[in-house]
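Note that this complex is displayed minus one protein chain, with the remaining chains in position.
Now for chain A:
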């Protein structure tokens, strides 16, 4: 239940990679032309402006829902990440006098100028990488994807900063407060008879903030980010941070239909994942999606009927065949998964495989 002095802290991570949004713009203008001519409304994927205005609406709705709520916006464009709102000086002032609220009117100007600067920097970097020095190998195709893991880590550090100010986060000098951090595991004993999804009541005894992260991802997952995203998800679980995600689909056939990293993250932390189709992104529909699905805070969610993630596949892919396996052999040093027992040496860490000896009794 909502504690009397609980304040929600929301960090919204927006993907504004220029290449991704540029592709969607092209698809959108092409499809709009034909549809307007036929007199129908647009079914195109969202434009960047629509996405940004949806985020603005979400922030003003959140602050009118709860006066003391704090919202922070982080934007990521390909390989650049920056905290767009509030700016450095506003955040310092906020920590000096926590009575002053973060001004939500500044949000629009900061958001637009910050995103513009970030996108300009990202496109400049990409152009520079492609034009200078043809002897360098061309950048991989995945360099256009957003560095969501870096932005997620930045969001978690920001939340940690707020928590430290309230004596609850991870700080450099662990004092005696940290001995008594509420352990969610104790509640689990009583909830053993229930299903797996109930029992999300967390103990907010030692914390005043109710933190959450909302990830808006438009690009596909970066393959090299798997470890980093999992680390971020585990850290969020440890600090009881709710992570929601909205994967903004593109109707082109090459794009993936969902993000498996986001699925696993949301499932682990108890958040919601929504993948609105292209038709439900056009015009103002994205605003509606954000407001109806993501606006309710953690304490009100257990009363609502929500979208559940079904068919979440936790099985692993084996490293040699790439198929999803039920049973496999795992190397005990490098933890790589093989569906067939390798002979001789481990393919990943190149360690010799010890043959099974008889057990030694002490």
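Remarks
What we mean here is this: a contact is a pair of C-beta atoms (placed from the backbone, for glycine too) under 8 Å apart; a residue touches a chain by one contact, two chains touch by 3 or more; residues count from 1.
Please note the rule applied: contacts and distances are computed from a predicted model.
Not every chain of the complex appears here, and the one that does not is recorded in UniProt as "General transcription factor IIH subunit", selected from "Peroxisomal acyl-coenzyme A oxidase 1", "Histidine-containing phosphotransfer protein", "MAK16 protein" or "General transcription factor IIH subunit".
In the complete assembly, the contact with the undisplayed chain comes from A:230, out of A:57, A:112, A:208 or A:230.
Only one residue from A:34, A:131 or A:332 touches the chain missing from this view: A:332.
Summary of contacts with the chain left out: across A:9, A:81, A:107 or A:262, the touching residue is A:81. Mapped onto chain A, contacts with the missing chain fall at residues 79-84, 87-92, 95, 114, 117-118, 121, 140, 142-143, 145, 147, 149-151, 153-154, 156-158, 160-161, 164, 169-176, 178-179, 183, 185-186, 188-189, 192-197, 222-228, 230-235, 238-239, 264, 268, 312-316, 325-335, 337-338, 341-342, 346, 349, 351-354, 356-357, 359-362.
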